[in-house]
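A protein chain is absent from this complex, but the other protein chains hold their places.
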């Protein structure tokens, strides 16, 4: 399947984030104002109790939220995280799905939200919920 | 130099977090209520503009804050992140230093803060500041 | 109309918060996991530009979120705010409606969210969005 222009733009940025490759992040889906990423909770990405490290959960969700903001930016603009707040809800195991979305796209700031899930669709577990702010900057 | 009992406890937990090894995190210092970690912004831990990925900054700071809370826990208790809020202040390059500290250790929750710096001591740059909540749980 | 037991419980607590009376808060609706409050942006509740003071927006939303948590508590428990994070989205004018809801009710903590709106239903403006944590305590 061919990427939409929005998906192609996000995939290009995603592929240039070396951290995402290090963590095994996968770009799953993009539409205007909504982006999904995923990552397996590999054995080398865990905390001391054997579940997903909070840093993995945050990284995936912050990126999904940032790409959701990027999906509504003009071509000459990209975004950076101003601030992000995460509430951890349950341990993450198996494969994590992070969904980011735009809450309000202002001229100067974009307010975003994200949620992280794990497990099969019909019994998925809510791992974390996030709320934050992105700022548009000139694209490089 | 031999670790103090507090440092030894934190080092043992730190060494069991595979994510920290994947990111090249180093345990630097612990005293009651204060912990310092560091990590180099390796080429494989960057975002699309070539500086430290926000996920790396968060992971190091959240861990430093969590270990600061652990440093005031009795032997049979450890801590988990309830929630954490990060403000990104400047790009992180070179080597990151994260310092976590206890703001208030209550019976049911521990409020923590953390800051991340980079660069030489006399000209160090403030990369991020965090505020959050840890919850004590039975040690495994 | 007679209050449901949940609404009656929340109304009793609401009426005992003197701050709510000072701000002219009105209890509008409660069902398990969801509570709505409202308040007029009276002339004496404004900031220097003449719109709703952020403190009014926060107070109404924090209370709605807290009551949403209370709505799922057993009779012998009430809740206190551990932490709350607000993103301001647009100026609040006229009458504010705050809707609080439970994101996840755990045994030890309840994660909540809230949104504040103003204006007529069909053209309402999103004034603020919040995410936070409540802790159950013994009811007095």
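A few notes on this one:
Chains: A, B and C, in written order; residue numbering restarts at 1 for each.
Going forward, a contact is a pair of C-beta atoms (placed from the backbone, for glycine too) under 8 Å apart; a residue touches a chain by one contact, two chains touch by 3 or more.
Computed from a predicted structure; not experimentally measured.
Here the missing chain is touched by one residue of B:72, B:103 or B:139, and it is B:103.
Residue-wise, the contact with the chain that is not shown comes from B:111, picked out of B:10, B:73 or B:111.
Although one chain is not displayed, its contacts with subunit C can still be listed: residues 13, 16-23, 43-49, 53-56, 58-60, 62-63, 78, 80-88, 140.
Where subunit B meets the missing chain, the touching residues are 85, 87, 89-90, 103-104, 106, 111, 113, 126, 129-133. Where subunit A meets the omitted chain, the residues involved are 82-83, 85, 108-109, 133, 135.
Here is the rule we go by: only the chains that are shown with their structure count from here on.
Overall, the chain located most centrally, as judged by its C-alpha mean against the mean of all protein C-alpha atoms, is A.
Touching of two or more other chains is recorded for residues 82-83, 85 of subunit B.
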